[in-house]
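Left out: one protein chain. Kept in place: all the others.
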Amino acid sequence: MREFWALVRRDLVLARRQGSAATSVAVFFILTVTLFPLGVGPESALLGRIASGVIWVAALLATMLSLDRLYQGDYEDGSLDLIALSPLPLELVSLAKTLAHWLTTGLLLVLLSPLLGVLMQLEGSAYLTLVAAMALGTPSLSLFGSIGAALTVGMKRGGVLVSLLVIPLFIPVLIFGVGAVGAAADGLSQRPHLLILGAIFMFSLVLSPVASAAALRLNLE
Amino acid sequence: MARGRPVRPQQNNGMDLVDEFFRMGGYAAYIWPAFGVTAALLIGLFVRSRLALKTDQKTLDILQQARRDQRASAGTAKTESDA
Partner (left out) sequence: MANMHRFANPARFTRISNALLPWLTGATVAFFGIGLYLGLFVSPPDYQQGDSVRIMYVHVPAATLASGVYAVMAIASAIALIWRHPLADIAAKSSAPIGAVFTLIALVTGALWGQPTWGTWWVWDARLTSVLIMLFLYLGYMGLWEAFDDDRRAAKAAAILALVGAVNLPIIKFSVEWWNTLHQPASIIRADGPTIHPDLLIPLALMWGGFLCFFAVVLIIRMQREIVARRIHALQTLYVASDGHAVA
C-alpha cells in the first residue's frame, strides 16, 4: 500500500514540475467552452439549453488530449520498465497513475465547471448537480482513458488512435452526465442519472486496472 | 372519343409492369441506391478478400518452390538431413 501512495505522490510531483500540463488542460477546457457562444450566438436561452452538453464534451476532449501524459513519458525514459519491476502489481500501478492523472486533470475540470456554467448561462438550479456529476464522471473518464493509453503506449502516432479507442467508452458517461445536469436544470430528479454515473464509475474502477495492466504487460515485454 | 376521360394507349402491358417495378411507387431514388450500395460493398469486400488470398497464395508458392530448389541444390552438395 505504501508503494501505491508513493507512486501517486511521485506522479503528482512530476506533474507539478512540468506545470504546463495541468494548465494546458484548464486552458483548453475554458477556451473550448468560450468558443461556443461565439459560434452559436449570445442568446441566453439557447446557450442555457446546450450548456451541459458543451461543458461535458469539452471535458471529454480535454481528458482525451491529456491521456498522453499517463504512460508515455515514463515509457520513453524507461521509468515505466522500472516501475513494472517493483513489488506493486501492475494493476495497482495503473490505478495509482490514473489517480494522479485525475487529480491533475479531472479534478481541475470539476472545479472549473461552475465557472463555465456561468459562461454558458446554465440554469441556476443545475450548478450543484454539475459539480457532483463531474466529480462522479471524470474519474471514469480517466479510468477508461487509461485503457486506451496503455494499449497504445510507445506508438509514435498513438494519439489519434487513442481518441478513437476511448470515445465509445466515454459516451455513456457523457450521456448520463448531461442527463443529470439537464434534469436538474428542468427541475426533475437527477438522482437516477447520478446513480448510473456512480455505477459506471464502479465498473470502470474494476475494468480499467485489469485491462490497462494487461496492455502494459504486453507493451513492456 | 369520350371527352374528359384520358385514354391511355395500351402499348405493351408487360413493359408497364417492369416500369412499375423500377419506379417502386416513386421511391426508386432511395431503394435502388440502397440495394446498389449494399451490393457494391458486399461484392467489393468479397472480391478484395479473394484477390488478396490468391495473390498471397501465388507468393507462397513462389517462395516454397524457391526453397525446394535451394534445398535440392544444397542436398547434392552436403549429406546432412533436412530440418
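Labels for the chains are A and B, by order of writing; each one numbers its residues from 1.
Everything below uses one rule, namely that contacts are C-beta pairs under 8 Å (C-beta built on N, C-alpha and C of every residue); 3 or more make two chains touch, one makes a residue touch a chain.
Computed from a predicted model, the values in this text were never measured in an experiment.
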Would you indicate which residue among A:Leu47, A:Leu80, A:Ala185 or A:Ile200 is in contact with the undisplayed chain?
A:Ile200
Sites on chain B contacted by the missing partner chain, in the whole complex:
21, 24-27, 30-31, 33-35, 37-38, 41-42, 45-46, 49-50, 52-53, 56-57, 59-60, 63-64, 66-67, 70
For chain A, the residues touching the chain missing from this view:
147, 151-152, 155, 157-158, 161, 164-165, 167-169, 171-172, 175-176, 179, 200, 203, 207, 211, 214-215, 218-219
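The rule is simple: only the chains that are shown with their structure count from here on.
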Report the inter-centroid distance (CA atoms only) between chain A and chain B in whole Å.
46
